[in-house]
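A protein chain is absent from this complex, but the other protein chains hold their places.
Note that the chains are named A, B and C in the order they appear, and that numbering of residues resets to 1 at the start of each chain.
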Amino acid sequence: MRSLLRLLPAFPALLLAACTEPPNNPYPAGQSRQSVLYSAFSERPKHLDPARSYSENEYVFIGNIYEPALQYHFLKRPYVLEPLTLTAMPQVRYLDAQGQQVRADGPVSFSEYELRLQPGIRYQPHPAFAKRPDGRPRYVPMDPAELADIERFTQFHETGTRELTAADYAFQIRRLADPRVQSPLLGFMLDYIVGLEALSQAIGEEAKRGARERFIDLERFEFPGVTVVDRYTWRIRIHGKYPQFQYWLAMPFFAPVPREAERFYRQPGMAEKNFTLDWQPVGTGAYYLAENDPNRVMLLRRNPHYHEDYFPAGHPDAGKRLPMVDEVIYSLEKENVPYWNKFLQGYYDASGVSSDSFDQAIRIGADGNPDLTPDMRARGIRLSTSVRTSNWYLGFNMLDPVLGGLAERQRKLRQALSIALDFEEYISIFLNGRGLPGQGPLPPGIFGAREGKAGINPVVYTWDGKQARRRPLADARRLLAEAGYPGGRDARTGEPLTLYLDTMDSGPEAKSRLDWYRKQFARLDIQLVVRSTDYNRFQDKMRKGNAQMFEWGWNADYPDPENFLFLLYGPNRKVGNNGENAANYQNPAFDRLFEQIKEMENGPARQALIDEMVHIVREDAPWVFAYYPKSFALRHGWVMNAEPNLMAHNQLKYRRVDGAARAAYQQRWNRPVWWPLVLSLALLVTAIWPVAASYRKHLRAAARA
Amino acid sequence: MSRRGLRVEGLRVQISQAGRLLVPVDDVGFAIGANECVALLGESGCGKSLTALALMRLLPEVAQVTAGRVDLGDTDLLGLPELAMRGVRGGRLAMIFQEPMTSLNPVMRVADQIGEALAAHRGLVGEAARAEVERLLQAVGLDAGRQWDYPFQLSGGQRQRALIAMMLAGEPEVLIADEPTTALDVLVQDQILKLLKDLQTRRGMSLLLITHDLDVAGDMADRVAVMYAGQIVEWASRASLYATPRHPYTRKLFAVLPRPERRGQRLDSLPGRVPAADAQHLGCRFADRCPEAFPRCHGEAPSLLQVAPDHAVRCHLFFPADIGNGASARVAAPISPPPPARVESMQPEPGEPGPPRGRAADALLEVRDLAVHFPIRRGLLRRVVGSIKAVDGVSLSIAPGETLALVGESGCGKTTLARAVLRLLEPTAGQVMLAGRDLAGLRGERLRRLRREMQIVFQDPFSSLNPRMKVGAILEEGMRSLLPELDAQARSERVAVRLEQVGLPADAAGRHPHEFSGGQRQRIAIARALTVEPRLLILDEPTSALDVSVQAQILNLLADIQARQGLAYLFITHNLSVVGYLAQRVAVMQGGRVVEEGRAETLLARPRSDYTRRLLAAAPGHLRA
Amino acid sequence: MKPVLLWSDALLFLLMAGVLVLVWSMRHEDWLRDPWRHVMRSRIGAGSALLLVVFLAVGLLDSLHYRERLPREAGPPGATAQHSGEVLSALDWLLTDLRTRTEKTYSAPLATHLYVKESMKGPDGREVRDYPPLQYPRGHLLGTDKVGQDVLYLSLKSIRTGLLIGSLTTLVMLPFAITLGMAAGYFGGRVDDLIQYVYTTINSIPGVLLIAAAVLVVQAQIEAHPELFDTAAARADVRLLALCAILGITGWTGLARLLRGEVLKLREMEFVQAARAFGVGRLAILSRHLLPNVMHLVLITVVIDFSGLVLAEAVLSYVGVGVDPAMNSFGNMINGARLELAREPVVWWQLAAAFVFMFVLVLAANLFADQVRDALDPRMERKS
Partner (left out) sequence: MLDYLVRRLLYALPILLGVNLLTFALFFMVNTPDDMARIHLGVKRVTPQAIEAWKAEHGYDRPLFINTQATGVDQVTDTLFVDKSLGLFAFDFGMADDGRDIAREIKTRMWPSLAIALPTFLVGLLCYVSFALLLTFFRGSALDRGGVILCVALMSISGLFYVIGGQYLMGKLWHWFPISGWQPGLDAWKFLVMPVVVGLVAGIGDSTRFYRALFLEEMGKDYVRTARAKGLSDLRVLFRHVLGNAMIPILTGVVVVIPRLFLGSLIIESFFGIPGLGSYTIDAIQAQDFAIVRSMVFLGSVLYIVGLVLTDISYTLVDPRVRLE
């Protein structure tokens, strides 16, 4: 009792604080007013080293810190590349085996890209560049005593900068080959960049002799693949013709990394304190990583030495000096329930739309396309929708005896299932309409994907004049019967057909999705057994090929049809070659066409070949083309220039924010409700009174009954 | 000067529990003058403790006082509000309890516990309090240094002294002592009783002594009130009560006491059990068990009548004589203790030449230099640094059919010796010869067969029988283990015989131990021991947990068995009067050694060792004998 | 129809049979019979016992599994009778209409319309987005979940999981606790040290980690040979049994320590010394004298642990190491419901249903446990 009384005086103080700032504002007082962007990340970024990082949630950061040679134009659709740190797009020269220049359609064995750098681009302030008065690097070699009492990276007080040079770009390509960096792209680029394999072996040998983490001067090694012509020019030589190589140049793999940084980080004692390039990036981009705590917050601050960069033409903000926002704060938000609530309270500037919060945010307008609900509109929130350049499919294991192989029986079974799985219903229940039913392997917005009547998959849909109509269930039953399973029972043995779906999804959503699949197969009286496992077992099954049906998807690395069709290219088989062709689909005709379009430029010729390939795949139906996801993004009124650009990752510099509007919104939508607190206190006090009364009666009582 | 002392009239306490209405204290009245000691005498379950708690108003929640009046001096205690009563409790009216080992707060120093009382009643704190505490400790015979000790560092006697000091802090007019020495040894008991007597006289305090021991009451009290089943059945001055006890129950209490002079005779016994607290009583509560009961006793409840200036009795045998002439009119059958029934073939009278007492030749049990040492381990490697010598070189022997009493205070090693003889624990040295065969070397099956020869009966009837087994199964366990040749039928026959032999109904085999009284359970324990027809029975304080009347029944039973089956007894006890009555030879133990051994009569009359002399002197009631 | 006996069904019926046999053999032992009569006499005791019996009935009904025979004419003539892959239970048969009358997605309790707007043809043929009418208006007492299944049906099916976890775990835990606990108490010395070493080691590993690691191990084994479990129900069943076994193996230390302390006290009691004086063997003493005198502790712990285990299942399912996601359980319901609470307008009935059912089950168990503890408490016995 007495302990509760002691807590009472604390409550008035709390009430006072509420008037000025909404009590539930998670950020320091007054910060909402400044030029700051609030966003969140759900998964801890594991690697920020441009050579090693290859996942979406890490590109959000290094995309804005590092500046590769090229970038996607912010406004143009379909996506097109433009120079970022170059004076002009790279020139390509084709050479024959002896290194003599030849014409594009001649016997090309090498292609050489020459890139010229803009002068005057400088790095972010970083201790690696700090110099002592006599010019020697301040922190190299690192005095162990000084390092001992440095706990956080920001305690390296002295920083410096340096102009970006071509050697930095060359140095990064050499780092790709360093086995200690374990770059995921190394295996892929070995076939293209000349001499990369030899370089990798050489560095590997050197690394074995002596401490693995010590500094090795990569520039000592002989490496024909990349030559630095002069301070601002360098050439990259690759085997054969590979037009898509320029897309790779726009990715962080080919961003510049200064030699001083490698020298600075690879010193003894640095790794134990997490001072490594993998955790503390150094780049020339618009922002640098000011605070790096992967369990709580990642803070990007404006790079004071950022080169002149202006908003592209054709937009109200054209000509403005970039970047326009001082700081971007990413808070860790593991669960999407709190994320959505905080977005509505104005503590996050933008948010996706989960299937649970869909009805609250989106309603379908009269014209049939999605629009904001009145509640959202009242809050001044804006919606932007875009079809993502990725696809999602239900794959059949082509090596499976029951439904694999190109034979007639299995093909008809797969076609029957393609018709029976009603992905329109799936999209409306689980994605709330945010997706287009899949017609083929290429999502819209990628060269070669056709729209409207020409784009439908005749095996599954018919065109009723205005839109694609899924074929009736009867067609599926007929195909099933022709496949030898009339009414879902094996014609010969009468056994019910049982198919197995392998999945690794065990989250809260899993139960309802798996029940839905069972319901779909039941429409053809086919028993579906779902085998849900963890990530490892699922990968094992896929590698050994003993999964029967599985769900998979692919996000485009770059906007080229090759990046999707290679998923069905025979030699890329999962079983045996551990490639990305998960269905182990092998169709010689398809493979021959793929090798042709791989090196063609976009044009009508390439379009014709792609149409033929898509037709083959639709007939063989190794996949049920489920859907192409559409992404809905919501953002508050005070955030400008946040149009979705799925390819580019350096969009932060184009954002603009109105702090005052945000603070006002927060104030309006977070008025605290105090009556429950007052009520509970009152209840507490009234409860004390009877207790005291009965005690007093006890004291006065005499012994006689 | 306000009248001093305590007056209680018509006190009635009621307990309502699980639908049943119990009246453990009914119409109790007595008075204690200043500087007077009154003893409230009664067997367990007669309501004496509850009466004391009622006076202190410390009854448990389920009980309340429903009638009666209690006046401390001129204060009506029952009418006081709880707050005021708190001032009286521990102040003018104080109380000490039976279990000194658990009555002190184990985690507080003695000085603090006494200081609390001083602060509560005399407002003494700090230095003044410390001085007063030292004075109080001196008054109760504890040296001042003891005040900083914790209770676990004091012996039983010292704790009782500390408790007394605590209660004296409030300078009480009346001190209630609820069986203060029952849990103590004879020597310590004597000191505590002398201390109470001395305090009472020096401080002019009234003392209400609650006890079940006639001798203690005899030593201490000026007047004695005898309670039975919640009522005072007789009160009188000590002289008058001990000279001419009038109420049949009181007379029975005297008759059942084992005395050396009654050796060889059967003790008078009191059949039946104390009536349950919720029983409805029409007539006299003792009627069912009273040898002189007649119809009126059952029909009409007698009231407490003054039959002499210093004697009152609640019994229809007496008429209220006018106080003047002091004679008490008697009615109907004269009451005289029944002639001592001869026990048929009791073992030979003392003094008669019994079978030649060969020392070793035909001794049933021969113990030579038996020693049991418990190692004390200390330090990191648990090295042995010393040992507690519980039994340190004991030699004794028992002839067939003979009873050897083993006497000594608690902690002298008598129970350890018994356990060592029975090989329930391994002796460190020495030999145990049973009927000529040395037990030391035996192991496993050969040891098990010898176990048939000797058995044991324990002290606490409540923990010596497995509560979860039926009596029949308990009795059969011995036979099933040691007489495997018997089949189920033979075993159940033997069970019936044994039950009949110890005076229990045959249907007892089907019931569980908790349905029997303490006395009946001890009979079951004896029956269990007899099922395997042992030749030696070790009795570890078999009667000290029982009321006197029940103790008599057990002693008679043991005497009959020994007479009929010629069993030898190793009778362990600290009660010298029982030794005098039952044992032929006595061995006195102290600190793990036998300090004196010899025939019972000679040893009790002319003890040779100083320790035995002090033991005999301390035994209550010997002054009057 | 072809009856199917899952492992958990067999064990549950084995446990029920065991309890009945125990009660039958103990009916004469009044030291056992009186306390139960005492429990039944009190209002709370009888009420909670009745509730538990109702839950048990639902659980047992749900444990009689069978597979429906497929209609003959669907298959080709002459083929042997075939049975559907889906395993149903007697409870399913009883609640057939609840099970089959599913909706498209969420619907509020006793609602007439779906809870979610759908784009459909309006009366004038125009595309309009409104609440479509339910197929079974007012047919769902507690509404439907995301995939349209009836929440009342899901709750009733979850009872069996809760009961199984509560009871089978004790079936695994008891032998460990009793043998090791009593051995440590009675034999002492090296045996005591060894047993104490084992349970200190098990206790020192944080609980959830041990269970999580063990469940993952079992999952790996289930994956390693899928041929053993043909139906989805069998796979979920084995994972449930594994969870019970793991909870049992890691949960016995509390009761073991309790029994060790009690046996240390009982060993010095005189009726045990008397038995030793008769040369009765150590095992006989343990079984005849010590075990009956600790049974009250075992019974009390079993009943108290039951409610603890039902609550633990919910937490484990949240962490992802609980029962199979496809199996109906309170944990899975709460897990799913958590997301629904974030919706606007909020979907509250699945969370409410899980809360009410679980609260009533655990409250009944706790109240019953209190009555049993008071009835079996030895101190009470001494007074009678």
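Simple rule for what comes next: contacts are C-beta pairs under 8 Å (C-beta built on N, C-alpha and C of every residue); 3 or more make two chains touch, one makes a residue touch a chain.
Computed from a prediction, not measured in an experiment: that's the story for all the values here.
Although one chain is omitted from the display, it touches the following shown chains in the full assembly: A, B, C. Considering A:Arg103, A:Arg296 or A:Arg696, the position touching the chain not shown turns out to be A:Arg296 (whole complex).
Only one residue from A:Gln345, A:Thr498 or A:Gln520 touches the chain missing from this view: A:Gln345.
When the missing chain is restored to the complex, the residue among A:Gln267, A:Ser331, A:Thr503 or A:Asn587 that touches it is A:Ser331. Touch with the chain omitted from the figure is made, among B:Met166, B:Met205, B:Val391 or B:Val502, by B:Met166.
Listed by residue number, the positions of chain A touching the unshown chain are 1-4, 22-28, 46-47, 54-55, 179-180, 182, 184-188, 212, 271-274, 276, 278-279, 293, 295-296, 331-335, 338, 341-342, 345, 347, 534-536, 539-540, 578, 580, 670-674, 676-677, 690-691, 694-695.
In the full complex, chain C contacts the hidden chain through residues 197, 200-201, 203-206, 208-210, 212-214, 216-217, 219-220, 307, 311, 314-315, 318-320, 330, 334, 337-338, 341, 351, 355, 358-359, 362-363, 365-367, 370. Along chain B, the points of touch with the absent chain fall at residues 56, 58, 61, 86-91, 94-95, 97, 99, 102-108, 116-117, 120-121, 150, 152, 163, 166-167, 169-170, 378-380.
To be clear about the criterion, only the chains that are shown with their structure count from here on.
A comparison of the A-C and A-B interfaces places the larger number of contacting C-beta pairs at A-C.
Averaged C-alpha coordinates give centres for chain B and chain C that are 54 Å from one another.
Chain C has its Cα centroid 42 Å from the Cα centroid of chain A.
Put simply, the C-alpha centre of chain A and that of chain B have 88 angstrom between them. Of all the residues in chain B, the ones that touch chain A in their complex are 57, 64-66, 77-83, 85. Across the interface of their complex, chain C is touched by residues 336-337, 340-341, 354, 356-357, 359-360, 363-364, 366, 368, 375, 428-429, 433, 486-489, 491, 493-496, 498, 506, 508-512, 514-516, 525, 527, 529-534, 537 of chain A. Partner chain B is touched in their complex by these residues of chain C: 29-31, 269-271, 273-281, 284, 288-289, 292-293, 295, 381-382, 384.
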